[in-house]
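Here the complex is missing one protein chain, while the rest keep their positions.
First chain written, first letter: the chains are A and B, and each begins at residue 1.
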Amino acid sequence: MTAVVPLAATAGLLFAIGLYGMIGRTGLIHRLLGANIMASAIFLFLVVLSTRGIEASADPVPQAMVLTGIVISVCITAFALGLIRYLRVMTGEDELRRSTRDADGQSADD
Amino acid sequence: MIPLSPVFDVLLGLGLLWLAWRVVASRGRFTAVVLFMVFGLVMAIAWARLGAPDLALAEAAISAGITGALLLNACKAAYADPGHPQPGGPATPPPSSARRWLVYAICGGLGTALAATMAWLALGRPDVAPELRDAVSGHAVDNPVTVILLDLRGYDTLLEMAVLLMAFLGLRILMGHRDLAGLHPLPEGVPSMADSLVAMATPILLITALYLFWTGTEAPGGAFQAGALLGALGVMYRLTGRIEPLDHTPAALRLGLILGLGVFAGFACLSLIWSDWPLSYPAMATAGVALTIELAMMISIAVTLTLLFSGSAGIRLARAPVQGP
Partner (left out) sequence: MTDPPPLVMAGHTALLLGPLICGLLVYLLPWPRFRDAAPIVLSAGLLVVLWYLSGEMLGTGPVTLALGGHFAPLGIELHVDALALAMLWLTGLVGLAVNVHITASVNLTERFGPEGFRILWLVLWSALNALFVAADLFNIYVLLELSAITAIALVAVSRGPEAVAAATRYLFFALAGSLFFLLGVALVYAKTGLLALRGLESLQWHGPASVFALGLMTLGLAMKAALFPVHAWLPRAHAIAPSAASALLSALVAKAGVYLVIRLWSGPFDGHWPEFLGQSMAVLGAAGIAYGSIQAIRQSRLKLVIAYSTVAQLGYLLLVLPLASVLAWHGVIYHALSHGLAKAALFLAAGNVIFMVGNDRLESLSRGDHRLAGNAMVMALAGVSLAGLPPSGGFIGKWWLINAALESGQWWWALVVGGGGLLTAAYVFRVLRYAMAEPHPDDGRPDLPVKRLPRRMFWPPMLLALGAIALGFAGQWLVPILALGRPGNIAG
């Protein structure tokens, strides 16, 4: 059971590192990687919660949560990459610019 | 859990932290993505260490493997070609140092608070509820995680299949546009080793995937791991040109995409016939029904992951023979 404390603390710090990636960097790929690290941190914590030592069997609920979370993570990442690639190809942007004027473009119904 | 010295765990934790820091702080995208893939693999090792081998397999295959492939593909497709239009407007000014220190303060504070809280909570975590333990051990399916995924919390799994499908549809809206170059980078030239690699990998991956699927009801394994391995096979085929992109989705492919979600949702409604509640398994045929649903899910996961990597509306097996060495 000695793995519990170091890995749980690691999970907490990893979440903060991932958060830094999301809000401290401007490149979209780096922000997406930061989000993935945040997700991995939460999954690590959940796996830590599921361990019960050598004798007892593990708690299956957090493990099911992690498996679901991994698949959802890859789905969101794939979709996000599509948006990022599309943005890059159409406008050459690789960050979200804070536009100083309101969106003057047409609405989608036009 | 394997009894190893605590130093190993501390080293594992430090390794994860160092890798994560390098990912978010590195200048280049390619470096960051590669380090992220290594991070995923070390995370898989950590989970194996914590006694969750099926999760470790899923993490290595899906998170390090397929996500890594998606990221590398995106980096190459969108950033390697200098011919893209240059961003208009003034460049974003670098964040002021006040803002940077604010971000550091927030992340540092939150990280410390979380590390302390999580370590303390993990030490005092409560035991599994006895009703849950009885329900899991008395179930017709032996693998406890499969019991949770398919029966007790099956609705979450159903919704997760819906998320898979929505990711594909969202991507298809963006990438299905045939006029946009740069969205479908075809492999420029297949290295000569790739043929032998694919020839070796195909039977191994197929058999491992089918084994994992079959044994998922009793031992660690299941539809997700099997589907991820088959998806990885699809990614390899796409990379070596054996699978070509299409700009529409043929009917058979549509069926494959919705099979998992459709079978599960259909089962949920049908179970109102033999029970008062949706998503309840018939007492006689629990394992059989679970296996059927897992089969449908495995097919859908494999097809969807391959299509997510391909980024196109559809795929087909290549007609022209692949160039040999």
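Heads up, the rule we're going with is that a contact is a pair of C-beta atoms (placed from the backbone, for glycine too) under 8 Å apart; a residue touches a chain by one contact, two chains touch by 3 or more.
The model shown is predicted, which means the values in this text are computed figures rather than measured ones.
In the entire assembly, the chain absent from the figure touches the shown chains A, B. Checked against the hidden chain, the listed residues A:L7, A:M22 or A:I70 yield one contact partner: A:M22. When the missing chain is restored to the complex, the residue among B:V7, B:A105 or B:L121 that touches it is B:L121.
Residues of chain B that touch the chain left out of the display are 113-114, 117-118, 121-122, 125-129, 131-132, 135, 151-156, 159-160, 162-163, 165-167, 169-170, 172-174, 177, 249, 251, 254-255, 258, 261-262, 265-266, 268-269, 271-272, 275-281. Residues touching the missing chain, restricted to chain A, are 15, 19, 22-23, 28, 31, 35, 38-39, 42, 45-46, 49, 61-62, 65, 68-69, 72, 75-76, 79-80, 83-84, 86-87, 90-91, 93, 96, 102-110 (touch as defined at the top).
Assume only the chains that are shown with their structure count from here on.
Distance between chain centres (mean CA atoms), chain A to chain B: 13 Å. Interface residues of chain B facing chain A in the complex, by the touch rule stated above, are 1, 3, 5-6, 9-10, 12-14, 16-17, 20-21, 23-24, 29, 32-33, 36, 39-40, 43, 46-47, 49-52, 54-55, 58-59, 62-63, 66-67, 70-71, 73-75, 77-79, 84-89, 92, 95, 100, 103-104, 106-108, 110-119, 121-123, 125, 128, 132, 136, 144-145, 147-149, 153, 156-157, 160, 163-164, 166-167, 170-171, 174-175, 180-183, 224, 301, 305, 308-309, 311. In the complex of the two chains, the chain A residues touching chain B come out as 1-21, 23-27, 29-30, 32-34, 36-37, 40, 43-45, 47-51, 53-54, 57-61, 63-64, 66-68, 70-79, 81-86, 88-95, 97-98.
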